[in-house]
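Before I ask anything, here is the structure I am working with.
With one protein chain withheld, the remaining protein chains of the complex are depicted in position.
Presenting subunit A:
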């Protein structure tokens, strides 16, 4: 009786929803628009003219390439580290019982709950105390702290869905630990790891706060963009790069969404 009437939402609600979505996404479209503007010193609306020259300019600027390569490298290595450590941690927490299990589970997730600035300051002072020079690797370490969380969260959810008897069945049929991991566990957690890895990559790729505290002289792409905004020259180059960042981070997140969407069935739980 109630469902029919409630399913049809009132006009006001529809407008509010549309306005909300527009509020979130129109600015992004504006960034795209200004990548084509002919005015290079300020963002005036409407743009006086449209041009694609900034793509060529961006392509030829070595600082853009340096920042982009650094970001891709950092994100790839941080993701790789997170995949290994996050999976191992998820396996331990979900498949075994030991003293302090819940605590470890909480401590692993904490870096993503803490404000990035805390993580950043903490890492910076730790590196300083240890007299560890700021470099490419300190950025990777900083990013790995929150990348692990993303991988761990994805993997632990999938591990919990693998019924324990699957692993026992594999051992019972003659597979040792390594074979069981390769033939049973990995195929069952594979999509979760891929999704976690993609999210981790996207997070690392546009991270600013932790990076500012852990980087030495290098600029990752987001840092480069921040610096670029202060300068009055060739502003639309920043917008071109922003478009690339949106594409590079959006595709993995979309992929992760599709990979984990159909994972509701419990592996091996059916009778």
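Note that in this section contacts are C-beta pairs under 8 Å (C-beta built on N, C-alpha and C of every residue); 3 or more make two chains touch, one makes a residue touch a chain; residues count from 1.
By definition in this document, contacts and distances are computed from a predicted model.
Per UniProt, the protein behind the absent chain is "ABC transporter ATP-binding protein"; the candidates were "histidine kinase", "cytochrome-c oxidase", "ABC transporter ATP-binding protein" or "Acetyl-CoA acetyltransferase".
Among A:154, A:170 or A:204, only A:170 touches the chain left out of the display.
Considering the whole complex, the residue from A:20, A:133 or A:187 that touches the absent chain is A:187. On the side of subunit A, touch with the chain left out of the figure occurs at residues 163, 165-166, 168-176, 179, 183-184, 187-188, 265, 267-271.
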